[in-house]
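The other protein chains are all here in position, but one chain of the complex has been omitted.
Up next, chain A:
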Amino acid sequence: MGRVVAKPEVCIGCRLCEIWCSVAHSRSRNIIKTFLYEEKKPFPRVTVEEKLPLTFAIQCRHCAEPDCVAACIGGALFKDPASGRVVHDREKCVGCYSCVLTCPYGSIVVDPKRREVFKCDLCAGLDELYCVSHCPNEALVYVPEE
């Protein structure tokens, strides 16, 4: 399994990756329905960092030795040996935010209302990486593991 790499030199800061990430993780996967009609408001797992003119999108790096996994007290985060993904099991998560504190990239996002954490799952179960395929300027590219 590889990772999604950002190209800040062509990132236009439109945040469409965030929008489409939300759609990818919605119930209907219909953009209008996701944002206007679904009850559970969508939460993007990719974040566009901004210090204008610099912008770039960042999401879980799926580290080889993830700090978040080491820090997880509930065993909710684990590195899937088969796919290489760092996976978050919502059932086991106790909401302690240890992962949030340890992630060096700030790539685990928190929904404070629901006290839930979210992270990139590389669009598991979908046939494309939504942030990559919807980036209008090809500023996000998927790089397979060497």
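By our rule, a residue touches a chain if its C-beta (ideal position, glycine included) is under 8 Å from a C-beta of that chain, and two chains touch if they have at least 3 such contacts; residues count from 1.
The criterion applied here is as follows: contacts and distances are computed from a predicted model.
The listed options are "Amino acid ABC transporter membrane protein 2, PAAT family", "Ion-translocating oxidoreductase complex subunit D", "glutamate synthase (NADPH)" or "Alpha-D-ribose 1-methylphosphonate 5-phosphate C-P lyase", and the UniProt record of the chain not shown names that protein "glutamate synthase (NADPH)". Among A:35, A:78, A:97 or A:142, only A:35 touches the chain left out of the display. For the chain left out of this panel, the touching residue among A:11, A:58 or A:99 is A:11.
In the full complex, chain A makes contact with the omitted chain through residues 9-16, 19-20, 31-32, 34-36, 52-53, 55, 134, 136-139.
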